[in-house]
Structure formats: C-alpha cells, structure tokens
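To start, the structure under review is shown below, and the notes come after it.
All protein chains of the complex are present and in place, except for one that has been dropped.
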Amino acid sequence: MDVEDGPVDTFRARVRQWLADNAPEPTVNRSPEEQLAAAKRFQAALYDAGFAGITWPVEFGGQGLTAAEQQVFNDEAADYDLPTDPFMIGMGMCGPTLVDLGTTEQKTRYLRPLLRGERIWCQLFSEPGAGSDVASLQTRAVGDGSDWVVNGQKVWTSGAQQADFGALLARTDPDVPKHQGLTMFIVDMHAPGVSVRPLRDMTGRAPFNEVYFDDVRLPADAVLGEVDGGWAAAVTMLGHERVSIGGSVRRRHDPLAYTNLAELARRTGRADDPVVRGELAELYAAERALTLFNSRLRQEADSGTPPGARGSVAKLGGAELLWRAVRVAGLIAGARTAAWDPADEAGEELAVAINATPASSIAGGTNQIQRGIIGDRVLGLPKEPQVDRDVPFRELRVGTQPRA
Amino acid sequence: MDVEDGPVDTFRARVRQWLADNAPEPTVNRSPEEQLAAAKRFQAALYDAGFAGITWPVEFGGQGLTAAEQQVFNDEAADYDLPTDPFMIGMGMCGPTLVDLGTTEQKTRYLRPLLRGERIWCQLFSEPGAGSDVASLQTRAVGDGSDWVVNGQKVWTSGAQQADFGALLARTDPDVPKHQGLTMFIVDMHAPGVSVRPLRDMTGRAPFNEVYFDDVRLPADAVLGEVDGGWAAAVTMLGHERVSIGGSVRRRHDPLAYTNLAELARRTGRADDPVVRGELAELYAAERALTLFNSRLRQEADSGTPPGARGSVAKLGGAELLWRAVRVAGLIAGARTAAWDPADEAGEELAVAINATPASSIAGGTNQIQRGIIGDRVLGLPKEPQVDRDVPFRELRVGTQPRA
Amino acid sequence: MRLVLDSEQRQLRSTVRELLADHAPPTRVREVMDGGDGYDPALWRRVSAELGLAGLVVSESRGGSGAGHVERCVVLEELGRALAPVPYLASAALAVDTVLALEDATLEQRLLAGLASGERIGAVAPAGDDGDWGSATASLTAGWRDGGWVLDGHVSFVVSGDVADTVLAYATAPEGPAWFAVSGDAAGLGRTRLRTLDPTRPMARLEFASTPAHRADGADPAAVLEAVRDRAAVALTAERVGMMSRVLEMTVDYTKSRVQFGRPVGSYQAVKHGCADMYCAYQQAESVLRYAAWAADHAPAELPLAAALAQAHTGPASFRVAADAVQLHGGVGYTWEHDAHLYYKRAKTSELLLGAADQQRERLAERLGV
Partner (left out) sequence: MRLVLDSEQRQLRSTVRELLADHAPPTRVREVMDGGDGYDPALWRRVSAELGLAGLVVSESRGGSGAGHVERCVVLEELGRALAPVPYLASAALAVDTVLALEDATLEQRLLAGLASGERIGAVAPAGDDGDWGSATASLTAGWRDGGWVLDGHVSFVVSGDVADTVLAYATAPEGPAWFAVSGDAAGLGRTRLRTLDPTRPMARLEFASTPAHRADGADPAAVLEAVRDRAAVALTAERVGMMSRVLEMTVDYTKSRVQFGRPVGSYQAVKHGCADMYCAYQQAESVLRYAAWAADHAPAELPLAAALAQAHTGPASFRVAADAVQLHGGVGYTWEHDAHLYYKRAKTSELLLGAADQQRERLAERLGV
C-alpha cells in the first residue's frame, strides 16, 4: 500500500520474504515452557537475520538503521502473530534505556544477549503505594561497602516470572525530596532474596507479578545512570515505554481490532445494519488516525524531531480506541459477548479482550497521567501546585498503606 | 399522564383551566417595550390568580404551598410559551434569597412588587476578572457615614437593561481573605452612577449586559444579610440559581428539545433512518432522565430533604443534554442547519440554538465548576489545595487584568 | 407519579442490605463464584422462604405478599449492590412475571406458590443462538406427540437455566410462537452451563430432545414476551442502580484515602470530576428506575415506554459507571482480588442481556412513535 523508493523498499522486500519463510505458525496447545523456548529460538533467528535492534548501535549488536526501517518491519510483522511478547519490555524499554544511559561495559554485557533472545528483562518501578506517583516508591537500597542491599516490594511487573534481569528503581536517600533520592539498578532476577509471585488481574490471568526483595545484594556496577539520579533514568525509560505502548502494532488476532470486528459483523449478519456500519466506520477512522499519527511520529523522528512527550498522545489514543471497540463489539455480538459454550474455544476471546481493556487506560500511566504529561510537557501549561515537591521523602504520606 | 390524588390534583385542574383561559398567544412582531408591558400584565394576572410565588410565604404575597404544586404548575406551563422571561432572575434567584435572608422590612418592601411583575430584578455578581472565582471580585463598596459608595464593573448581567433592582455583591474589606470581605446589597438600578451597556454574545444577540458603578450611593438598609457576610448570601443565591437553571422547564418552542427534533426528523423525511431513530431515542432518554431527576428532587424537597448541591447535577445534566441535542440536530438537518433563506423566518432558530449552547455549560457556573461542587459537597471528596484561601485579597492576582 | 421511597420501602431496603451484609459479603460471593453451583441455596432460602421476597409481585391469595414492583426493585437493587448469588432475577422476576402474564390457570396453580416461596426455582428461555429475545422460535420447535406436547431444539443464554426446577420456554408451535413449561428433570432435557464474562451470573444452554412440556394457554404469546421483557428491563435497571451506588461508594472511599503526589487522589479534578459524572449517571438512573417501577405498579399503560427508557438509558450508563470505577481505582481496581471487576463484568452482561444497544434504542424509538 505504501509507495516508497530506494533502500527502504529493498528492506521491506527482505523483511517480507524473511517473514514468509520464517514466521512460525501460531501455537495454542503448548506448555508455557515450550512457548518460551520457541520464542527464544525465533528471537535468535530474528537477530541472525538482522531484524533485531533495527535502530540500535551496530557495535552492541543492533542494525544502526532508522525508525523508517523499524516501521517497515512493524508494518510487515502486523500480518503475523510473532512470538515476541517475552522480549517486549527488554526491546521496548530496558534496552533503549541501556543504549541511552548504560556504560560501555553494561551495553557490551547486556545488549547483545537481549537482542539474541538469550536474556529476558522486566521493569521494576511500581509499588502498591506508588502507582501514578512512581517517585513515591518505598523500596530501599542501602549502601554496604561498595555493594547495595535492597529491600521492598514491587508490583505490576510484567514477565517477572521469566525474567533474567530487571531494571529496578529504588530509594537510596530518603532524606531529600522524593525525586532526588532514587537510583536505577540492573538486578539479576535469579539472585538470592528475589522472589516472584504471580498477580491475578481482572481477566483471571496472571500476566503481572509481585516481586519481593529481601536483603538482595547488588554490586556497585549494577547502577544504571547516576546514584541518586534514578528519576532521570526513569523518565527516560517511561518515555520509551509510552512510545512502545502507543506505537505497538495491533495484533492480527486482536478481537477488538477493526478488521476482526468487521469480520465478526459479517459472520453474524450484522454488517448490513446501518448503525453497525456507522460504528465500524468510526472505529476504523479512530484506529487509522492513530496509526497515521504513529507513523508521522516515526517519520518526524527520522527527520530529527524525537517524539518526546507526544508518545503520550499515542498511549492515550490507544486506550480510547479500545474503549470504543468494546462498545462496538457489544453492538455487534450482543449477548454472545457475555456467554459462550464451553466447547467453543474462541468464544472467550472477546470477553477476555473486554476484561483486559481497563488495563489499557491504567497500566503504563493512566489516561489521567497521560493528559497531564501532554498538558505540562507538550503544551507547556502551568503545573498544579505540588505539595510534596520540596518535602523530604521521610515526611511524606504515600499510597494507602502505613510507611515501610 | 401523572396519576395523583387529592389537593395536588385539584390544583392541577385549576392551573390547567386558568392557563387555557389566560395564556397569551406567542407574539413575534412586537417591540421590546410592548413585549415587556405584556409580560408585566401577565405576571400581574398570575399573581391575582394565585400562581405567583407558589412556595413563598403567604405574608409576603406568596401562596405558601409546596414544591409539588410548583412542579404541577411547571408541568402544565410547559405546554405554553409564557412571557415570564423578565422575571426569571427575580423569581428564581433574588426573591428566594430575599425570603431566606431579608429583613422583614426588605421582604415587605420588595417581594410583593416582584411577584406582581411590577419590579424586575437582576443579579450583579460576575466581573471580567471574577468568573468561576466569583469571590475574587473587585467592585468596591466603601462606607461613608451610614451610606456605602460603590465603584466597579459587573458583567454577564441578564436583564440589567430592564431591571429596577439588582442583588449586588461587592468588596467591603480588601484586607481579609477574599471570601471574608464581601457584602451583598440591594441596589436601585435607576440610581445615579449606574450605567448599563448591552453585551453581545456569540449568538449576535445581547441578552447580557455590562453594568458600571460610578460612585453609586447605597443606604445602610441596602445590605442583604450581614456586612462582610456576602459570601454566605451569594452561596444561598447560587444554590437557588442552579436549581432554577437545572429545573427550568424546556420550552415548547426550544428547537433542541426532543419533541421538536423528532418533529423535524419527520418533516425532513429522516425519521425512518435507523441511525436518526437511535439518536433521537437516546436524546429522549437523556432528557427524560433529567426531568425525572428534577421531579425526584422536588418530591424529596417536599418530604423535607432540600436539594442542596444536588442542583448541580441538574445544571450539568441540562448542559450535557443540549450538547447532545446539537449533535442530533446536525444529524437530522445536515447542511440546512448551517444556512437558510433570508425569507425563511424560522430558518435561523436551529442555528441560534446551536450558537447559544455553549452558554449552557458556562453561564451560571461552568460544567467544571458544577463537577467540583458535586465532588466536594455531595460526595465529600477532599478539596484541592487552595493557594489563595488565607491570603488578604489585596495581595491576590486575579483574572487576566491589572488590579483595579 | 412517586419517585421517592416511603418509609416502609426504606425499611425493606435496610433489612435486605443487612441480610446481605451478613450472608453475602464479597468473600461469600467469591466462594460461590469459584464453586460450581452458581448460587447459594442457603442464602436463597433466607431471601425467599424466610423473608418472603420472591413473591413480592404475587398477590397474597396466590402465595405471594402482594407488595409490588417498587418493592421488588428495592430488593433487586440490594441484590445488585451485593452481587448476591441467588437466582432472584431468573425466578422471582422473569419466571414469576411470565407465569402472571400467561394467565394460564393450570400453570399458575402448579407454579406460582412455589416460585413465590422460593421452593421452586424458575427460569425463562426466550432466546436462541444470537441471544435476542424471541429468537428461541428459530431454534426450538414444539410438536404434539402421543397425546402431549414435546419440544425439540435448543435455547441459550438462559439465566439460572442450569439450576431451574421449571423452565418457561418460547418456541415455535405449529400455529406460531407459544410458551411452554418444562420441568427441570424432564426426559430429554440437556443443560450446559455456559462460560460467562460475568462469573456471578450463571447462564445455560438447554437442549431439548422430544422433551415433554406443558403448553400455556391464555394470553397472546407474543404479548407475553413483550410484557416479560419490559419487566425484565425494569428488574435489570434495579440491579444496575444498586451496582452503581456500590461502585460509586467504593470509588469515593478509595479516592479519599489513596495518596499520590502528597495528597488524596480524590482531590484531583481528573478523579473528582470522574466521580461527579458517576454520581450524575447514578442519580439519573435511580430516577428512571423509580419512575419505571412506579409505572409497573400504578400506570401499566406507561410501562412499555418507561421500560424501554430504563433499558436504553441505564444499560450503557451502568457499564460506563462500572468502568469508571475500575479506572479511578487505578492498578488495584484491575486486580482479581479487588471487587471492582465483578461489577464491570456484571454491568457489561446486564447491558447485553436483552440484546445490543441499537435494539434497545429502536425499541424506545418505536414506543415513542418516532
């Protein structure tokens, strides 16, 4: 559909051919362990073919190409259900932050295994008392010689049960205001004292975890960025997260995607209904407008204008899109959305998607937080009065819980 | 439609009969002066028939009945276009506040002429620098012997060009925090130094005015409520205002009312379109839900539960309803909404109504302010940090303008 | 028209609320939900046999308490608030309403007292494969065989259909649509509990193979379908209003206590105004409910319009409120252990149970004469 010339076209042809030859068939009946092993094999193949870390530096295993090639890859990959989920946090958030802030040693040590699918990463920011207000987190890292000793609890950690490494944000100085006493660490998830418990979400599944740190020792070179400079590192990573979430490809099998809802309407004989047609058209328009916005962001990035806080537009737009799709799904499928025969394996897809939708406007920063980011950072509107800005962390009330 | 027993039924029959006999035909080609004279005649007739001030005390000219009778009257009146506009501020806001806070002398002097349509009232609160934040107003009233001398400017004053009296909120002490130094006055709009200039709004009409006070002298007995207790008086009046706006009867001729849009759909052949039907049904539902909520508030008031801040639900709901109606109107009438033949006198009705709609969510307290009232006062949510609460008014920055 | 509860009705509300606080706290709701039964027989006995709440719209002479829809709606509100695991909607609302509407003396005699006392659980089966009311006529047929009626085919989306002692099914008979009563243990009746978006609202698919049935005589079958559907809309509205009141309460409590950035999140306009919008939706829905319930009791001619209004308006509104509740709880509202999701799922199911939104709007438009 896109008309392009030159190297990008060649790249597209190469991607298309490779995916046609190598994309695995979707698997349903494998064990989680088998699925993970297959995902790792596929990631290694991606790496070997030159499609992992497309925009990352060549010296650390990347391809040194532009966002245009990344977009081409994403566009082509949208036609497949690639088993890349376990690597999303690493590829989308931790890796780019390592590229930005890591020492040469850290980059050399961590990036290539990440790209080759040998190591899985997770992000350890949120806590029960620190959700939107990440900087109010209570997990402590206390210096002990050149080491650090970590105690505390994290929550909402995607993929922690599979992860080899985590990017941990912890408080290293509670006597200064909350943003000033944080440090980011690279933590070995297999280290003694780290325990992971699955957290069931409202879909009944457990894609998230609680992670507990009990006297976990970290070496000095685990610090990513500066000691007590963790907030800057977190902002960098959260920026990558928003772009990653907002710009992420709609999966071919996503039951709330326009294409699949239009197909559902045809299958259920609802596609001739003018109301359904109108709602489907609006859904398409919203989805396409967002896709085009994301493409524009990438093209601007290629011309030297990084997306910055505009990633929040994509994140917010993606959530609003899903909520619209939930309404359209109900319109098309009626009561069939709400109940299905146990023998119908695909029956629950729509229900699970509907139950997963609130995550889109909560996880990775709520819609409210995204609007604040756009207002403050993109539009330059005046900040709200910040009652806790200059107060030492020790004296703050946080979350709904007693202080640690 | 309503099934009732007893005195209310009798009352309804009496109202119905009287309106059938006395409601004037709508007039279109009269001068404003003739219209005002006719309105005054009708109000006097209402009073004589015992339908003015239905819930007001008998001793001051009211009927001493309950909100149930008022509702009956409103319901029946909805079938007519009664010329009661000039008296809305007096009947809905100033009068009830006088009943609540006036001295016996004030009540005796002002209420009966108000009810008989002999005197018209306006409300003088808003200023260019004090909109949502009414308490930041800058109009000064300075004591001079037992008199007060008023200087300043008000804005958004409905009906000031016709008004005989105004309820004025002015600053009597600028050295205390803004809420503490206000006083409410009854001001003679014909007094020397009061000047009224029409203010054109976005419909191109001038239903509002700017009112200038230039050394206007007020006697001591012009104070309504307590000196420096004007904020409490204003809160009382604003409460009446929200109930009055929220509970006000949809006019029979309102082109954005469901009934008229349904009729428009029939007339334009759009009533068989499933999309139009669905939107009309939703509009009806929203309108009816709000009407029922208002009726419920009145019934609760009769059983001894005053509406309090719940009037804001009605005010907010009314504005949202109009915005929905604007959408439905465009759906039904398409380009005909946007242009019409100069010879078509009714052609502009819809356009004027669309252009008047923003007023519904701004005037009398914006939607944002109403949601704050509901959150704070109905739900008891914690207040926002108030940066100006304890600061003497003199030291505050207000509006967008240099300080007076 | 009366839109406020009187003191007896408020008393009834308190009684039911207290009962459910004791016997259907969230922990119990979850036990039943995780167990396989789909309802709590002990709680059902308390609600029906002990308090006599299953027969509120049944006259005393026929075994009920002769109260009315206003009272039944008060009960349904509380059941909705608590997500109480009892087959009240199916039995004390839908099935009772169907039997009353059918005006079949035999059926009344055989069923009504048991339904009113709660000894008999009823369910109504008007829907076939697409879930639309009345569509059972496409999948269920009735024939006269060996001196009696038998049913063949299937129905689906039958609320509490897995535990019902009696199923009232809408089928195609040789002369057109008709209602049939089928015993839960009839020969040739197969029941499959469906998997549901809402784990607290069991539904079943029923298969009929030459299943003996009693054919209802009396009222016009299509008119009965409409009458029951109207009353179902009002009953669902009552549940929704109860749910809205509960999730609003939860959300206000949470946002008062949850601190982020040094102050309670409920002090932020984005949260506060969200709560205000929830409140407005809830208050208007409650007003619509009171009107519709009043119409069901006192102005039957207004009921078709009032019921269509209630369904079209409160179905989407209650889902929006439930979704906002999850949102304003942030991460914790998205966990399985928090109750917010149960309301979210119930509200979505409730919105779709009588058919998709456009059907509800069209039904209202028709009744308005648009």
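Order as written gives the chain letters A, B and C; numbering starts at 1 within each chain.
FYI, a contact is a pair of C-beta atoms (placed from the backbone, for glycine too) under 8 Å apart; a residue touches a chain by one contact, two chains touch by 3 or more.
Just so you know, these numbers come straight off a predicted model, no measurement behind them.
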| item | value |
| --- | --- |
| Touched by the hidden chain, restricted to displayed chains | A, B, C |
| Which residue of B:D133, B:D147 or B:D164 touches the chain not shown here | B:D133 |
| Contact partner of the left-out chain, one of A:G61, A:P255, A:G372 or A:G399 | A:G372 |
| Residue ranges of chain C at the interface with the undisplayed chain | 268-270, 273 |
| Residue ranges of chain B at the interface with the undisplayed chain | 126, 128, 130-133, 136, 155-156, 199-202, 204, 268, 273, 275-276, 323, 327, 330-342, 347-348, 351, 354-355, 358-359, 361-363, 366-368, 371-372, 384, 386-388, 391, 396-400 |
| Residues belonging to chain A that touch the chain removed from view | 1-4, 262, 265, 271, 274, 277-278, 280-282, 284-286, 288-290, 292-293, 295-296, 299-300, 303, 310, 313, 316-317, 368, 370-372, 374-376, 378-385 |
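Simple rule for what comes next: only the chains that are shown with their structure count from here on.
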| item | value |
| --- | --- |
| Gap in Å, rounded to a whole number, between the CA centres of chain C and chain A | 39 |
| Interface hub residues of chain C, defined as touching at least two other chains | 263, 268, 271, 358 |
| Chain B: positions in contact with at least two other chains | 274, 278, 385 |
